[in-house]
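The complex is shown incomplete by one protein chain, all other protein chains being positioned as in the whole.
Let's look at subunit A:
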Amino acid sequence: MFQLISQTDYKFMRIRRQAFIFSGVLILASFLGWLIQGGFNLGIDFSGGLMIEYLFNQKLPLDEVRNTVTGIGFQGAEITDIQGNPKNLMIRVPMQGSRSANDMSPSAQILAALQEKYPGLEGDLYLEESVGPKIGSELRGKATMAVLISLLGILIYIAIRFELKFAFAAVLALFHDVLITLGVFAILQREITLPVIAALLTIGGYSVNDTIIVFDRIREQLKIRRRVPFEDILDLSINQTLSRTIITASTTLFTVLALFILGGQVIHDFALAMLLGITIGTYSSIFVASSTVLVIQNLFNRARPSATGRIKTEASPAPSQ
């Protein structure tokens, strides 16, 4: 048998304080980053606007392109080159209201204006996206709805399959993963687009998936080892599932990394979100989720000493007694 991780006996519960501090720092940093950067960089899917990408047959000075584009009425246009190719330009314009279909499309207007200035210029239109302000706010609403409903669905499912404290911890871990991923996006000012929202929901699914596998083991161990303290059961379960957690994270990361490096610009942000989310999700399912269960359990026990969990499992008569 070839093993990356042999049977381990790490005491994860003992370092739960450090884990909470670490996570707390990450979340605080995310929040501060969001605050300092002045919020998220919402893509045109949500803010509305115009995005045009051209591959030109000659290099164009960005400043002059910006002047030309603003000159024909696209106020606030931003011009960037893509992946360092000065012929491959992306033009973004914040929304200016929806346009009548009788008009020439913005990409054609821009190309015509540029061609007037640079004779012989040819442009291969790679991409043109325009989202009206109404659609933008609708998509924002839909995305928020999707995130909330999916969270609720997961919460209900876990609450049915496990106890409420597990459901609570799993959803907390999920929030943890999604918030930190969002935080990195805010700090780097990467765009929040529809595919990124899809990635966030997938991260949610993955995070819960990862957490549940540990919780499943905890549930199983609670039944078998009735005399073992709750804390040790948690450690044992995490250790027993550790090799699976690492292997699955690695194989998923392989594929996401391939998407990130080779998938092309369209999928790049999606892959980045997945990359972050899976890494953080793996961390949280090992260090945060079960620790949270323990904290809730302890709070619960202090409040009502005769409650379930550790007390109950210890109090229930073992066959040998």
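Miscellaneous remarks
Just so it is clear, a residue touches a chain if its C-beta (ideal position, glycine included) is under 8 Å from a C-beta of that chain, and two chains touch if they have at least 3 such contacts; residues count from 1.
Methods note: contacts and distances are computed from a predicted model.
Missing chain, UniProt protein name: "Protein translocase subunit SecD", from among "Beta-ketoacyl synthase-like N-terminal domain-containing protein", "Protein translocase subunit SecD", "Autoinducer 2 import system permease protein LsrC" or "(2Fe-2S)-binding protein".
Checked against the full complex, the candidates A:L42, A:L121 or A:I267 give a single residue touching the omitted chain, namely A:I267. If you put the hidden chain back, the residue from A:M145, A:L164 or A:L188 that touches it is A:M145. Per the touch definition above, the residue from A:L62, A:A108 or A:V295 contacting the chain not shown is A:A108. Residue A:L194 is the one among A:I27, A:L42 or A:L194 that touches the chain missing from this view. For the chain left out of this panel, the touching residue among A:A77, A:I212 or A:L276 is A:I212. The set of subunit A residues touching the chain not shown comprises 1-2, 4, 7, 53, 55, 98-105, 107-108, 124-132, 134-135, 139, 142-143, 145-146, 149-150, 153-154, 157-158, 161, 194-195, 197-198, 201-202, 204-206, 208-209, 212-213, 216-217, 220, 240-241, 243-244, 247-248, 250-259, 261-264, 266-267, 270-271, 274.
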